[in-house]
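With one protein chain removed, the remaining protein chains of the complex are shown where they sit.
And then chain A:
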Amino acid sequence: MISIRTIVSETGEVKNHNQKYPYRLNFYSIPPIEEITTEEFEVFALDRLQVLKAIESASLRSRTELQVADHIRDISNQYLPLHSTDGGKNYPLEQERRKDHISHFILRLAYCRTEELRKWFIKQECALFRIRFIEENKEERQAFLNNERLNWNDLSQNEKESMKNELSHANPHIKFNDETFFIVDFEQVLDLVSRRAVYIKAGKAYVPTSEQVTLVVGEFRKRLSAALNLASRAFPSIDDERILPLLNNINQQYLGKTYVYNNNTIVDKVTADNVDQMVGHFPLCMQHMHIKLRELHHLKHFARMQYGLFLKGIGLTVEEALIFWRKSFSSITDEKFQKEYAYNIRHSYGMEGKRQDYSPLNCNSIIMNKQPGPGDQHGCPFKHFSEDNLKVFLTQTGVKKDEHLKAILDIVKGKHYQVACTKYFEITKCLEDSISRGDDERHLMETIKHPNNYFEQSVKLSKINNSQNSK
């Protein structure tokens, strides 16, 4: 268990340990037991957070693994440099590793508090570890793994030959003859299983050495996840006034914007009847669901959730929401509506069940979570439409020029869906010219990160335009 008091002291003395950190890589199994200043405490935490945030946003922008690694190396060198023993003679290795070690444990405390924070932390830390592991040279890696007593059963040469077809079909890119395989339970390489990038038989996965990193990261994830659960139980006993505020707030400080639902929404009054008039301010995903809702008089669960919460975010009250959906589902009976849908609508407004007041989904979760299946209308058109359908839909919704169409589709091809959405905004709102002219109030927005933000920007813009027209 982590006792936070042991790593913080008023005296600010830092004890010196020789060769405490023989390896660059660290599974963070042992908490730091030295004393540091409160200032160092904060700086370490924020510096590590910079790196984790950079990892998050790099992966959101769907860069390639190589690009992400390059980017992270730059950010790391700035905030949290960590050099390899080999060739790192000119760097203060001990200090670097100490900072890496301590900062990890501080954030571990800050991020152990809720399921959501834990998930986020695990994800970014695993990505960071993965990058570092891949970068590390072979000998150091092996020494580290030996030290952690991590080894796996090899597949014997005979067995390997007998499974030649299966193994090489599952891993078409390896040189079969040079490769050795580990046998592990499939649970240890979920990532490979879900991508069908490994041969599995009777619950055992046959992992080529080239995918060893997946095993190691899997082990890292497992240990971190268990440690976070332990920490979350210990957290309530922390009552140190010097560090509690930091631990409690650090995630909000940096976790980027979440869309906060408030009653001071930007339009006067949204009712079941005037939603149709506002569709012009909706981002493409919401326009699509609105059109489909009108066409089919029905939407499936996740579409109702995505669209319903968006409408909630623009100010549709629960009473109006019930009317809106009742009217929209015109082909079903009142009874069926009350039975199957009304509860969920009230639930999303925090009026049923565990009474959680749900926030509208952000672009990230729309793009990454709940991939639409057959019959589903939810998701992000830029990501989930085929190119042809997207082209048609863009043309229908106001992208008239071929060059504009091509510009958007090119961005989509690079998988920058939010950038594409921003571009779409600029094109359909005729901002292109004013941007190049560097125009006053109608300046270029940041990248769209939230459908409700898109809506607000659009409404704001039309207000500016109106006031300028009336001048």
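One rule holds in what follows: a contact is a pair of C-beta atoms (placed from the backbone, for glycine too) under 8 Å apart; a residue touches a chain by one contact, two chains touch by 3 or more; residues count from 1.
Heads up, the rule we're going with is that contacts and distances are computed from a predicted model.
One chain of the complex is hidden; its UniProt record names it "DNA primase", one of "Probable rRNA-processing protein EBP2 isoform X1", "SKP1-like protein", "Mannose-1-phosphate guanyltransferase alpha-B" or "DNA primase".
Residue A:Leu190 is the one among A:Leu190, A:Val279, A:Cys430 or A:Ile464 that touches the chain missing from this view. Of the candidate positions A:Phe121, A:Phe182, A:Tyr199 or A:Tyr454, contact with the hidden chain is made by A:Tyr199. When the missing chain is restored to the complex, the residue among A:Asn90, A:Ser237 or A:Ser386 that touches it is A:Ser386.
Looking at A:Arg108, A:Arg304 or A:His378, the residue that reaches the missing chain in the full complex is A:His378. Even with one chain removed from view, chain A keeps its contact list with that chain: residues 165-166, 169-170, 172, 186-187, 190-191, 193-196, 199-204, 288, 335, 339, 354, 370-379, 381, 384-386, 388-390, 393.
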